[in-house]
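Can you keep this structure in mind? I'll have questions shortly.
Shown here: the complex without one of its protein chains, the others still in place.
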Amino acid sequence: MCGIIGIENNNRAGALAVLGLMTLQHRGEESAGITISGKGALLTHKGMGLVSAVFARDVISSMPGTAAIGHVRYTTSSGSSLENAQPFYAKYEHGEIAVAHNGNITNFPKLRREFASKGALFAHSSDTEILLHLIAAAGGKPEHAVPAAVSRLEGAFSLVFLKGKTLIGARDADGFRPLILGKAGKSYILASESAAVEIIGGKCIREIKPCEIIIIENGKIKKSFLYKKPKKQNSCIFEQIYFSRPDSALFGKTVKESREELGRRLAKQMKHIKADIVMPVPDSGFFAAQGFSRESGIRFENGFVRNHYMGRSFIKPSQELRELAARLKLSVIKEVVKGKDIVVIDDSLVRGTTSRRIIRSLREAGANKIHLALSCPPVISPCYYGIDTPVKEQLISAQKTKEEIKKYLNADSVTFLSLDNLIKSCLGNAGGSPFCTACFTGKYPVKNKK
Amino acid sequence: MCGIIGIENNNRAGALAVLGLMTLQHRGEESAGITISGKGALLTHKGMGLVSAVFARDVISSMPGTAAIGHVRYTTSSGSSLENAQPFYAKYEHGEIAVAHNGNITNFPKLRREFASKGALFAHSSDTEILLHLIAAAGGKPEHAVPAAVSRLEGAFSLVFLKGKTLIGARDADGFRPLILGKAGKSYILASESAAVEIIGGKCIREIKPCEIIIIENGKIKKSFLYKKPKKQNSCIFEQIYFSRPDSALFGKTVKESREELGRRLAKQMKHIKADIVMPVPDSGFFAAQGFSRESGIRFENGFVRNHYMGRSFIKPSQELRELAARLKLSVIKEVVKGKDIVVIDDSLVRGTTSRRIIRSLREAGANKIHLALSCPPVISPCYYGIDTPVKEQLISAQKTKEEIKKYLNADSVTFLSLDNLIKSCLGNAGGSPFCTACFTGKYPVKNKK
Amino acid sequence: MCGIIGIENNNRAGALAVLGLMTLQHRGEESAGITISGKGALLTHKGMGLVSAVFARDVISSMPGTAAIGHVRYTTSSGSSLENAQPFYAKYEHGEIAVAHNGNITNFPKLRREFASKGALFAHSSDTEILLHLIAAAGGKPEHAVPAAVSRLEGAFSLVFLKGKTLIGARDADGFRPLILGKAGKSYILASESAAVEIIGGKCIREIKPCEIIIIENGKIKKSFLYKKPKKQNSCIFEQIYFSRPDSALFGKTVKESREELGRRLAKQMKHIKADIVMPVPDSGFFAAQGFSRESGIRFENGFVRNHYMGRSFIKPSQELRELAARLKLSVIKEVVKGKDIVVIDDSLVRGTTSRRIIRSLREAGANKIHLALSCPPVISPCYYGIDTPVKEQLISAQKTKEEIKKYLNADSVTFLSLDNLIKSCLGNAGGSPFCTACFTGKYPVKNKK
Partner (left out) sequence: MCGIIGIENNNRAGALAVLGLMTLQHRGEESAGITISGKGALLTHKGMGLVSAVFARDVISSMPGTAAIGHVRYTTSSGSSLENAQPFYAKYEHGEIAVAHNGNITNFPKLRREFASKGALFAHSSDTEILLHLIAAAGGKPEHAVPAAVSRLEGAFSLVFLKGKTLIGARDADGFRPLILGKAGKSYILASESAAVEIIGGKCIREIKPCEIIIIENGKIKKSFLYKKPKKQNSCIFEQIYFSRPDSALFGKTVKESREELGRRLAKQMKHIKADIVMPVPDSGFFAAQGFSRESGIRFENGFVRNHYMGRSFIKPSQELRELAARLKLSVIKEVVKGKDIVVIDDSLVRGTTSRRIIRSLREAGANKIHLALSCPPVISPCYYGIDTPVKEQLISAQKTKEEIKKYLNADSVTFLSLDNLIKSCLGNAGGSPFCTACFTGKYPVKNKK
């Protein structure tokens, strides 16, 4: 997961891009970067850590320009280093170009071999770099080069390019990762979430379509076209379950509304469960728990306090301190849970380790029965389209039966939202199912290639 | 406002103190520090910023010791600099001593003049330094020196001292600022909030009493006594309204429960108000809004998204960007508020500027009627006991009539919880009113001296 | 000017490379970097500033490996930024490769256009990057790729490559920049100066020849050959005049000896000059002044004190302070110069601004006659082979007559060593003239192309 943004035709493009990245910060805390189109040259500043740290005092004011793209990167198992921070940049025959990418290019190894065999150099271990090679190989103006490059890609990608003052957006054929078009005054904006458009003062216009390329210049959409014939859409449904901000909208519904509906439908599935209170695991479970409470009539309680201040820097020198640090991240209000039968709502069950710790904390605090409810089906297959899910061997639902899971977690019951209920909750004005559900079903819309 | 902690008789005293400070981080984000009793010497590490930044990699592991005190400092108008970061430390005739202080010593100017006239040196601008002079002037063992020093102080103070491996706690005569005694295994803990005791694995025993000094050594309470005859208790009621974590307990009640009751009683005061939804200003208004909803039956909605990632470092080069940054801190979910009559619950109204901006955001998002409800009475007098409230001239309730306030905020109505309701909400097993309410009444328990 | 080093077959390759770079530090203080061949991958660490700053605590111990190359970079007018710090690195079809370069590739613009037109990407503004493209384009094993790449280059280059644990050296056809082969125990070393070989405990074997490529693996010279038929050698004679350490040897003579001879021959040229003392401009003029003194019998005096502590960071807020800071870099011992007739020996006269300031300081200190003697001829043409000389317009000897120069500098006389004397001084066991003297004659061995 990552977050991307692009803004053009604005004297404060850099500062607005930083604000936009702050809005998208939850999509990636590992690194942040901005490329700005200054006087005749692209300037890039990137660094490890939060946007607020990377863009500390004076950085942005020393980078004047009227168009900018930005990127926040999620910690992935591979390569946590500055060299993988985006935007990526290169000079080539037709000048300078920069790109920021959210997703995962599944035919990257093949493309890389192809280019390497022609003598291309690679400076990064990230798949995004191949895009710059494809652009350079295609040559010519962006109108020509970007579609030529993008049509060679397979997998998941939402992209923003900066070439001079031209802002270009592109999205893969399945529409895995979101990309929103917005406008603020005379400036167009491209962003991973609608909230980023709105918070910097813009209005959302529409999503960029699967297979669409959009070329924006001087406050005008110069061109917008499909580089390939689109097929069924396969948008990642984890945006609604977990990734997106609740105030972002997807398929005509705010994520908040979708999550409430997840909770309502969970409640319907769990009619047989009796409980005193329903509690969300913060922050992602909040709206689902509220929906659950409204549907079931079971009293909503906020029995966890999440600590937002925990950095990654503190070294935990012993198992005991590691445990304490984990507990500090999510502490239980004893008086809320003591002696109570509780429905705990979490977004999903992946490895199971966090849920297990949460249930142990609740038991220590004196909870009576604990019913764990997940607002999605069992995750049984890894994602190849941009989410850093663990391999199958580490997915608890791929390795254990439901009974074993219940035992492992020490829960009184474990309920997963059905796939059908999940999809129905997230459909706004969309017909059919425009969602990728490969992680629940193992049916991948696009093959993963090595 | 500040947070303090002390731990003794524990090989991991330093690491546990850091975890404790992280639990108390909401009480002060400006600076953080720890003093540890190592081999024959006190070692101090402090720095500007969050605990997680100040105690980054390896710092704590290079500070072995079995007793520690710690401090987080709130940004106050005076002196945001490393020299004011605590704990404070000095060598004197009887060795080394360190102290961490939460509160405000009202007779500090007088004491300072007294000591200066005797030739004393001052290195800091903070009132806490006078304590070290008082200790040194008293001389002798801590059993003697601490009461001698502390009995000279007027105003608000909860204190933890470290002298060798001896941990000492002290509290002012009014009990303005909280100080909790807890135990984890064979170690005693002193902390500003019960949550800090519990999260590092301890159990709360009791509050340190007004006028009490407690001396702890090698896992034993060596001595505990009143240094002065206590009078009526005057604990700061803003701990319940705003400062303390919801999972901390005061006067036999969790802060969460007190806040819910604030909301219930607000609802009773506002029976005449009709609304579609009740919304908290996050995070402090949450439980009050929930209590309000339960009492009134008006639907609870979470219509704000708070951004926890905003640092202070980003320079806002223009009024427009400053506005955007403020909006980014607290954004509105349009779909929740559009066309709705809303009760907005905030903890208090001080200057009025934030509430005004919030109401403007709600209006822009299409809210219909907006009823602002505050879970305390009008703040009309500054605090001299440790809270950084503005001067009277900047307190909106001291300057404007309720009608003018409503107009200024552009609210359809503004309701303050009555003082009686406030006190009743926060009384757990306490009889009478053990609270200081000077900020609402102007009746100060202790004079402020210049 | 830059310094390069390579070491292989040594468990402490990284640490030795750092020591080697410290020995070469005088060749470039702008940036420093090391690439180490670790377990199956090349690791690079580089940064701005001195070697001792870039390789501060723990950096090198976290980079295990048995072969390493390193680079120190001189401040050039173009591009003082981390992106131009070397070694450069790329992945390509045949794995990873890193390169460090001393020199200037004169046909870089042409090569760059050629590669850009084929779709190549460029991440740096430095000419060194083209080497990686040439290697990748050549493909195959280094035995094949390096000569194919290097034979396309024109201009000045001494190169060290690291490919796995293979260390490769190469030198241009003119032999502009030095490159020494040495051995320490079972490890071969390549370095810009013999002193770097010796100080890390090795012995010098020979210079790498013009047109030579040497491939070293596991403590053995796997291959060594000429990639092109060599013509007359054109080694930069400024190595002896200024760049190299006095304890380095070139053409069978230590630089110290060559410099003394420069001074002796200067003295012979200046027999008509009467003076009380001869003084070097430290540190480069020292040995020449000593030679001058021995030849002429004029008393040697060290009348300047050079301040090695001046960083670049101190901001000089006014002309007056700038003057003081310049004076602080090189202060005069008044008592030495007062009332004296002085021969001042400096290495060369480029812009003339420093010499002018020095002479002013001497006059202020009460010197009587001041005879400036330069240990090389007038510099009248810029260098295209790796020295950052100013353009012709800023070369005082290209713009002014000798009489005008004397007047501008306010010297009583100005004497340049003759070209013939310069060359004879630096010839050790070399016959003919193996030197490039383009900066004195304007006759360039290799054309500079745009």
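In this document, chain identifiers A, B and C correspond to the written order of the chains, with residue numbering beginning at 1 in each.
One rule holds in what follows: contacts are C-beta pairs under 8 Å (C-beta built on N, C-alpha and C of every residue); 3 or more make two chains touch, one makes a residue touch a chain.
Quantities reported herein were computed from a predicted structural model and do not represent experimental measurements.
Every visible chain touched by the undisplayed chain in the complete complex is listed here: B, C.
Contact with the chain that does not appear here is found for just one residue of C:290, C:375 or C:421, C:290.
From the options B:139, B:252 or B:366, the residue with contact to the unseen chain in the full assembly is B:139. Within the whole complex, the absent chain has one touching residue among C:328, C:380, C:398 or C:419, and that is C:328. In the full complex, chain B touches the omitted chain through residues 89-93, 116-117, 119-123, 132-133, 136-139. The chain not displayed touches chain C at residues 12, 15-16, 18-19, 22-23, 25-26, 50-53, 55-58, 60-61, 195, 198-201, 245-247, 249, 254, 256-257, 286-287, 290, 300, 302, 305, 307-318, 320-321, 324-325, 327-328, 331-336.
Keep this in mind: only the chains that are shown with their structure count from here on.
The fewest steps needed to get from chain B to chain C, moving only between touching chains, is 2. Of all chains displayed, A has the C-alpha centre closest to the centre of the whole protein C-alpha set.
Interface chain A/chain C: over half of the residue numbers present appear on both copies, so the contact uses mostly the same residues.
Centre-to-centre separation of chain A and chain C, using mean CA positions: 51 Å. Taken residue by residue, chain A touches two or more other chains at no position, since every residue touches fewer.
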